[in-house]
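Here is the structure we will look at, set down as structure tokens.
Every protein chain of the complex appears in place save one, which is left out.
Up next, chain A:
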Amino acid sequence: MSRTLTSRAVAAAAAATLAVGLTACGGTTKGSDSGSAPGGTAAAATADPNAALREGLKVAFLPKQLNNPYTDIEVGGGKTALDELKGEYKLVGPNDASASSQVSYINTLIQQQQDVIAVAANDPNAVCPSLNQARAAGIKVVSFDSDAAKDCRDAFVNQATTQGIGDKLVEMTKELAGGSGEIAILSATPNATNQNAWIEVVKTALAKPENAGLKLVKIAYGNDDDQKSFQEAQGLLQSYPNLEVIVSPTTVGIAAAARYVSSSSYKGKVAITGLGTPNAMREYVKNGTATKFALWNPADIGYLAAYAGVALKSGQITGKQGEKFKAGKLGEYTIGADGEIVLGPPTVFDAANIDQFDF
């Protein structure tokens, strides 16, 4: 599951970066009065914040691929939301996450006259023509997790911003290192977009005077492979005996590093943190190898996407920046630039709360 999580996150981070870049462009070329509506065809409609959420809407989830644990949890959140909203939940999707595999599913969903399509795009552009056909047919399109090009969807539910994740990593690392000491990063592959974006944020934060005590000694790459991550964790500990914290922003890396440290003589001497799933890390949190780590809750992504979709179809929002809507238990959200809705800061897991999560 974690292997696909990374690639998923790559796309998401890339999309986030894209969105940030586009926002910057929009700021220079457009006046604030235009509102920079990315909704395209939907921009003509005006939002009625008081519109009631409609019941019985047909919402179809089209994840990157089926039979993927991470995806299953995401769309499971969507189903929960639709149970609350009394909507009709449907799940379709390809068995492979290739660029073009989602197109035929979108066409079928158009014929079935769904009200909302929630899609995690395998390729931002490949799905575009079909999604725009869907929107022309009155279907609202919400992308989640991995964005479609911004002019072919109404809103995008982003699990977290690059900045938010990077800041959280630094915050946890600093706390575990006791404010100062040597730290190392165990990443996935050297060319993983999201990993590198987060590492950049971490580096920027470490350059600040208040983090002067933290010294990043090495960035190692475990390729999201258990054996390789073991070897790299071992190399780090041998090369840097004073290492305080290993930060691994990848679910395979953090679990492998924790497993390695907990079964070696380094246990108790070095702290492990980063991004991981509660199930994979539970054992190591309980045996004290990793006291805290973070991740967004995938179920919340699907949940928020379902609420956003229903709010769009009900006319409560149109996808314009600044519009607000309520997403059940998650509370109120404000749409950001380019129709982006950010789930929020990653959830931090520790011994106190880890048993409340099962994914």
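Please note the rule applied: contacts are C-beta pairs under 8 Å (C-beta built on N, C-alpha and C of every residue); 3 or more make two chains touch, one makes a residue touch a chain; residues count from 1.
Assume contacts and distances are computed from a predicted model.
Hidden chain, UniProt protein name from the list "Autoinducer 2 import system permease protein LsrC", "Spermidine/putrescine ABC transporter ATP-binding protein", "NADH-quinone oxidoreductase, B subunit" or "Thiazole synthase": "Autoinducer 2 import system permease protein LsrC". In the complete assembly, the contact with the undisplayed chain comes from A:231, out of A:231, A:291 or A:347.
Annotation: of A:125, A:239 or A:334, A:239 touches the absent chain (contact as defined above). Across the entire complex, the residue among A:90, A:282 or A:320 in touch with the chain not shown is A:282. Touch with the hidden chain on the side of chain A covers residues 1-3, 67-72, 190, 218, 220-221, 223, 225-228, 230-232, 234-236, 238-239, 241, 255-256, 259, 263-266, 279-280, 282-284, 286.
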